[in-house]
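A single structure is presented below for examination.
Here the complex is missing a single protein chain, while all its other protein chains stay put.
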Amino acid sequence: MAQALRRIEIDFVDLFLWLFRTAIIILVIWGTVAKVFFGVGTEYSTAAWIDFTIAGIAQGSLYALIALGYTLVYGVLFMINFAHGEFFMSGTMTATVFVAIPLASAGYLDSNPFMSMLAIMLTAMLVSVGIALLTERVAYRPLRRAPRLVPLITAIGASFFWQYFFRGLYGSAVVPFPNIPIFSGTIEIFGLEILRTRLVVMAASIIMLVGLYFFVMRSKTGKAIRAVAEDKDVAALMGVNVDRTIAITFAVGAAMAGAAGILYGLMFGQTHFFMGFVPGIKAFTAAVLGGIGSIPGAALGGLFLGVIEAVGPPLFLEGLGIPGAHQLKDVIAFTMLVLVLIFRPQGIIGERLAEKKA
Amino acid sequence: MSILDARNVTKRFGGLVAVNDFSFHVPERSIVSIIGPNGAGKTTFFNCVTGFYEIDEGEILFDGMSISGKSPDQITQLGISRTYQNIRLFAQMSAIENILVGMDPRLTSHWVGAVFGTQHTRMEEQQALHDSTELLRFVRLRGKGDHLASSLPYGDQRRLEIARALASKPKLLLLDEPTAGMNPRETAQTTDFIKLLRDELGIAILLIEHDMRVVMNISERVTVLDYGQMIAEGTPEEVQNNPEVIEAYLGRGAAAHV
Partner (left out) sequence: MSRIDLRNAAKIGLMAGVAAASVSAIGMVQTFDERDLITNVLTLGQVLLFAASVLAGYQAAQQHTAAERGRTLLTGLIAGFLAALPVLGLVLLTALFPNIRTKLVNVSATLIQILTFGLGPSLGSLLLAAVMTLLGVGGSLIHVIPSRISRPIIIGLVSTLVLGLLSEVLLGVLRPLVGSQVTGLLFGTKGLRLVTAAVVFLLITSGYWWWSARGEEDMQLRLQAQNPERAQRMRTMRVVVGIVLLLILPFILGTYLTEVLDIVGLFILMGLGLNIVVGYAGLLDLGYVAFFAIGAYVMGILTSQSALGLTDISFWMALPIAVIVSVVAGLVLGTPVLRMRGDYLAIVTLGFGEIIRVLATSDLLKPYIGGAQGILQIRKPQIGSFQLVQPEEFYFLILAGCALAAFVSWRLSDARLGRQWMAMREDEDVAEAMGIHLVKTKLLAFAIGAGFSGLAGAIFASRLSSIFPHSFNLLISINVLSLIIVGGIGSLPGVVVGALVLVGLPELLREFAEYRLLMYGALLIVMMIRKPAGLWPSAVQQRELEGVGEETDTFPSERALHPETHEPMSEQVVEASTTTVRGS
């Protein structure tokens, strides 16, 4: 009798999860059908839909860049670097305050936009890398052998520490990212009007993603990173300096985050001490979606998340008749995270790197 | 009559067949061993018996009842308990708490009763504490109940783990390399202790070892696994003289074990 009861309880969990998944799928399909065939909510032109999608891709490529940091660090340390969003923020704010704004007021941004952008980006990357290395050295390295939740807690601590540290430095107000004339306005490609900033963001992201992929797969340092990810002890026996390699991994991830931050500034025109938090969690979601530990996975996960966040609210949320649907785009992202972690923890395309080592 | 009866058990991990068409049984009140080199699939078989892995083919009967598809906690409730190759005590809990956790399947009190401090709960806790202290004494850890499990010496940890496994009053005890990492003297002591367990408590013991000498001393029957397959079965003497076994062991770096 007691045995039978137990069986039912376990099945109850499966049932609950199954219902949860089914309910969400039904809601999405229902909303989409209602929108597409019955025109519930605002009506959008084809151009508007394309615009949503492109906005999503641009946003998604930022997620992808940030997600790289999560994926790389998770690959070598099996730790969620909760403070990664702060690496993104710190470089961006510093470069905006100390380089972008002075350059803008000196007129260099207009006369020399590409060199200026390069300078801004390099500054952001350097600062992000510095903060990342400092955090790794102080907050993570002493806890290499501690139980898993311990470094996660210090990472949460580091995240809030840096947020409020930079709030102290640059204030709690929004710091506007200067407008760069050559990147503003739209451009026509294949008969589509595309915002230039979005184009820049997408192009820069692709270059960096590809570059990083080849760095990790081909370079000697990249090989060391992969060796450490495979097995720290064996890598050490093979003469890899594990501590240094882990630091480099953090640095590479942070550099990508710093660059992503400047692209973020370019796209949204503002920076803020809290700007790292939500993109950070979204990027983590993207990394999990694509299969954490995999670089192409991070890229695909980022794009997928960006697009579904941009298209989801006007499509199925409005279709369900939800007022103010755009407010709920974070809900879409987090729901996706939950669904993926429950039903496909290895990610959409990922192989099971995480599970093998975890 | 057999307490454990495994019939054609197969367990695969992707392409790797860890346990292959393995049939095996443990008579009541006996000590039976599975030996084999590293990676032979011994621990995998343990994990199948205890429900940690689901088997791909075959069936495992315990006390005449199929336990395939049951979860680890259910199987423990039925009367199988185990120890681990690399000791897995609850490190941040005291020795006595470790045993109390092992006793959990025998306890019936409800948490609401614990909040209100009902008669039943108090009696049961008292009895459980008493039994645990007895068990501590039985494994020669008297007076160490308050120590954190992780602060005990290695040999004590081994015995504490056995005590924890015994606390649920199992009918079958699975010991995974109980003498791993011990010196010859400790090994001899442990071997005697295992014999004592069977004689005093009357339970069946299934032992995994790769140290041949331990096994030969105390087991009634020995099964040899290699690459997930049974290559020999019989009394210790029979197995010892089996050419295939000698090859499996001596053929591949047996120097470390012999």
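Labels A and B are assigned to the chains in the order they are written; within every chain, residues are numbered from 1.
Criterion: a contact is a pair of C-beta atoms (placed from the backbone, for glycine too) under 8 Å apart; a residue touches a chain by one contact, two chains touch by 3 or more.
Keep in mind the model is a prediction, meaning the values are calculated, not measured.
The chain that is not displayed touches the following shown chains in the complete assembly: A, B. Residue-wise, the contact with the chain that is not shown comes from A:L143, picked out of A:L27, A:L143 or A:I348. Across A:M79, A:I180, A:V200 or A:L289, the residue that sits in touch with the chain not pictured is A:M79.
Against the chain not displayed here, chain B makes contact via residues 13, 16, 18, 38-40, 42-44, 47, 50, 52-53, 71-73, 76-77, 81-82, 84-94, 97, 100-102, 104-105, 107, 109, 111, 114-115, 117, 121, 125, 146-148, 150-151, 154, 164, 168, 180-181, 256. Take chain A: the residues that touch the chain left off the picture are 6, 9-10, 13, 16-17, 20, 79-80, 97-98, 138-139, 142-143, 145-154, 156-165, 167-171, 281, 284-285, 288, 322-324, 327-328, 330-331, 334-335, 337-338, 341-342, 345, 355-358.
Note that only the chains that are shown with their structure count from here on.
Chain A and chain B have CA centres that are 46 Å apart.
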